[in-house]
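With one protein chain held back, the other chains of the complex are shown just where they sit.
Note that the chains take the letters A and B in the order they are written out, and that residue 1 is the start of every chain.
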Amino acid sequence: MREFLESYMPTNASAHGPALDNLTVLIHWVMAVLFVGWSLYFIYVLYRFSASRNPRASYEGSKSHVHSYAEVGVAVVEVVLLIGFSIPLWSRWITPDQGSKPPLEIRVVSEQFAWNVHYPGPDGRFGRTDINLVSASNPLGIDPTDPNAADDFNSVNQLHLEVDRPVVIRLTAKDVIHSFALPVMRVKQDAIPGMEIPVYFTPVKTNNGEVWEIACAQLCGLGHYRMRGSMTVHTAEGFQEWLASQAPVPEVDATTAPPTGVTEPVVEAPPQPVA
Amino acid sequence: MTSRRQIRVGKSWLSPSEAEKALREAIRVQKEEERQHGDDHHHQGFIKTYIFSTDHKWIGIQYAITALLFLLFGFCLMLIMRWQLAFPGSPLPFLAGLLGEARAPGGILLPEAYNELGAMHGTIMVFLAIVPLAVGAFGNYLVPLQIGAPDMAFPKLNMMSYWVYAAGGAIMLLSFLVPAGAAQSGWTSYPPLSVIASAGQTWWLVGMIFLITSSLLGSVNFLVTIIQLRAPGLTFMKLPFFVWAQFVTAFLLLLAFPPLEAAGIMQLMDRVMDTSFFMPSGLIVGGQIVEAAGGGSPVLWQHLFWFLAHPEVYVLILPALGIVAEVIANNTRKPLWGYRAMVYATIFLGFMSFVVWAHHMFLTGMGTTISAFFQTTTMIISIPSVIILTSLFLSLWGSSMRFNTPMLFALAFLPMFGIGGLTGLPLGLAAADIHLHDTYYVIGHFHYVVAPGTIFAMMAGIYFWYPKVTGRKMNEKLGKIHFWLSLVFINVIFAPMFIQGLAGISRRLYDGGDQYAHAHPVLKTNIPMSYAAWLLLLAQIPFIINFFGSIKWGEKVGSNPWDATTMEWAATTSPPLAHGNFAEIPVVHRGPYEYNAPGTTAERDFIPQHAADPETPDGGFFPEQAVAKQEA
Partner (left out) sequence: MEIPYTIHARPDTGLYNGKLGIWLFLASEVMLFGALFSSLILLRTGAESWPAGWERLNVPLATLNTFILIGSSVTVILSWANLRLGDFRKAKIYLGITLLCGLGFMVIKAIEYGSKFSHNYYPSTDTFYSVYYMMTGLHGLHVLGGMVVFAYLLGPGAKMWASEPDRYTNRVEVTGLYWHFVDLVWIFLFPILYLL
């Protein structure tokens, strides 16, 4: 069963992934047993109790109690899967991963039809953002006057992560509901405007050659199908090189209004050693 | 043999043919009387008889035809989409002509058109095809007959619900013509997308409000009819299972639809009055700050929508289960196994379906407690379904099965619903749902329950009750061709969806996932799936021919061609009396499925619900036995 399912499922490259797949495999075993069991019964009955073979039906019908065991069995198995697997897995899914390294904090702001990734830069602090500053050159509306913003940088449709380093993605949306899916990480989370939902996972493999993707899983308009991003998981060194190669946010030209009006709360992240 | 059969009409005993005559005579006499009283339907003129009819039977037929046409239409929308899924971006020459250059320039379907077709496919199939067919058509036609009632409790209301439904359908169809086309935000219409969407969405909302109103009127009518108009002696535990299914369904419609109506009104206001019920602050669409007060909650819509839409899915399945149960009981020639258990399970299912809705929303940022609650309720609700299905399976044990077309569809329903139901379980476990949510796995799951599930049950019902409505049987050969082809093709369409889902392919993708590397290993499957879909349409041709042809050429049959026990067959003619259904309101003496009960004979292995006891001096349903007793 595991082989069968995994032959279709994408690579599993996250720390929590195997546990999820495990549950998927188990529940499919349950389904398979029920399906095969009942199908065999079904086929036999169709053969045995056709009008030609059994001209007169019995008024009482089946007197066996096997079925009630089956029903109780289903119930018991469901309880086990819930208490033993699904519920604990869920609480793990919504709590930050503990890793040897300090977590990498990233903001992902989705919009029709792109993923804006906001890195806090070496200081690990996100600059404040302001919807009035949003422009083509500054899709996140990062406020350059904020010292925290000085070293921030952002990329579009490109997610760069470090292997074995826990990731915290602060997920939100500008316009409509999207759903941030990383099939290889077994990660999926709706990105809902007006809400900021944290996503926790830890990549445990690097791409080495494979194309890993960000997929949009929630209908978000005519470009939903092409709202695709790519994800690269670097080695520790590779990640630092990539960091170094990134330019901070471009200065916004004077024409854009001074930061006023509605502002998103600044997301504080624990300061981390500049490697 | 059959010549020895006697049927009780009024006080006297007649052979089937004589009984037939007598009943038809009864019709004639009744018509005569009505003519004298001047309240005869057939003299109220064409309009009152065929268009604004208040007779539940005719309204049922109106529902059936309309719903079947919508079913076909919804299917055709999907057939166009399946082309785009199989061959993304390649032109289909006639599309430009069919949908207009705006939707398909040069025959290449545009993304917005794909979304439009998808949203309308879902809406039409659920709200305009299956529910009206399952409830409006089957329920309307059969419930009063099965409970021995002269009509629905509120005939005028009944007529109204049909016409409000028709109006809602018309609005949905017209919305294809408005600028930028019909709704494009999915049948779920999640805001903010649906609020900023083009005018079609407003039409969708107005249409929905009509459909909801129609369902509410209908459900009140069904409930009152079933509670108030049961024939003397027909206690709740003697109701045919189909009536029970309709009863619980009506409750679901009555209580689940209003929240969606509320939500619809709010979304309508968001669109036309610029309120912000579902619009959060600080939206930026296409680089422009949205001028709205803000402060609303997009998730609120999802709660209200799914509070309806989950019970709604049981509205799609319960009448189907009812039909399958009737067909199976009749063609296995034995009572349903565990009738009471099935009834209690159905009621329990009804209750539970109000507390599982958020299993559609696991990924909207849910805490452990809430997700645990909804996972648990979701697992709990699977148990009654298991019980019902198990009972149906066990009903086959010790039976004497007749494999006619209705029975074939009913039998095929069982494993098909089984597959659909079983694949609901991984989705119900939140942790497993993380990977499967909004993938084709979900599409596969619910299509197995609604397409080879519900649609097959509807087919079983059509083949089974056709003689009731027309007095003629549908052609068995065509029926069997229709069945086997449909069974094969429909599985070829939907089975690969589970694989696509496991691979992580999102649903509602214009190119079926062509953009994505992780989709490519399994994307080829789309081509056979699409071919199967088009062949499935061809497979419906024998049915359509059969359906219309049999009205004229179908084999003429007696009132009770299937030797059934329930009153719609046993207590009145086929087709039933025009107005009032029964020559005299029957009195019920026993349960609905007395097949091969003690006292029955090999020639006559069934006792109608309304037949008097065999113990009675005149032999009740078995006069020849009484005669034998006396001679002895």
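Brief remarks follow.
Here is the rule we go by: a contact is a pair of C-beta atoms (placed from the backbone, for glycine too) under 8 Å apart; a residue touches a chain by one contact, two chains touch by 3 or more.
Remember, predicted model here, so these are calculated numbers, not experimental data.
Across the whole complex, the hidden chain's contacts among the shown chains comprise B. For the options B:88, B:296 or B:608, the residue in contact with the chain missing from this view is B:296. Although one chain is not drawn, the whole complex shows that of B:79, B:92 or B:220 it is B:220 that touches it. Contact with the chain not shown here comes from a single listed residue; of B:162, B:277, B:397 or B:593, that residue is B:277.
Of the options B:91, B:259, B:549 or B:575, the residue whose C-beta touches the omitted chain is B:259. When the missing chain is restored to the complex, the residue among B:90, B:228 or B:369 that touches it is B:228.
Mapped onto chain B, the footprint of the missing chain covers residues 149-151, 153-155, 216, 219-221, 223-224, 227-229, 254-259, 261-263, 265-266, 269, 273-277, 292-293, 295-297, 300, 303-304, 307, 579-582, 585.
Basically, only the chains that are shown with their structure count from here on.
Once the centre of each chain is set as its mean CA position, chain A and chain B turn out to be 36 Å apart. Residues 110-112, 115, 184-186, 190, 192-193, 196, 280-287, 289, 294, 297-299, 332-335, 337, 363-368, 371-372, 375-376, 379, 382-383, 386-387, 390, 393-403, 411, 414-415, 418-419, 422-423, 425-426, 429-432, 434-439, 499, 502-504, 506-511, 513, 515-518, 521-522, 595-598, 602, 605 of chain B are the ones touching chain A in the complex. The residues of chain A lying in touch with chain B in their complex are 5, 8-10, 19-21, 23-24, 27-28, 30-31, 34-35, 38-39, 41-42, 45-46, 49-51, 54-62, 64, 67, 70-71, 74-75, 78-79, 81-82, 85-87, 89-91, 93-94, 111-112, 131-132, 134-136, 174-177, 179, 181, 183-184, 186-190, 192-195, 197, 211, 213, 215-226, 228, 262, 264.
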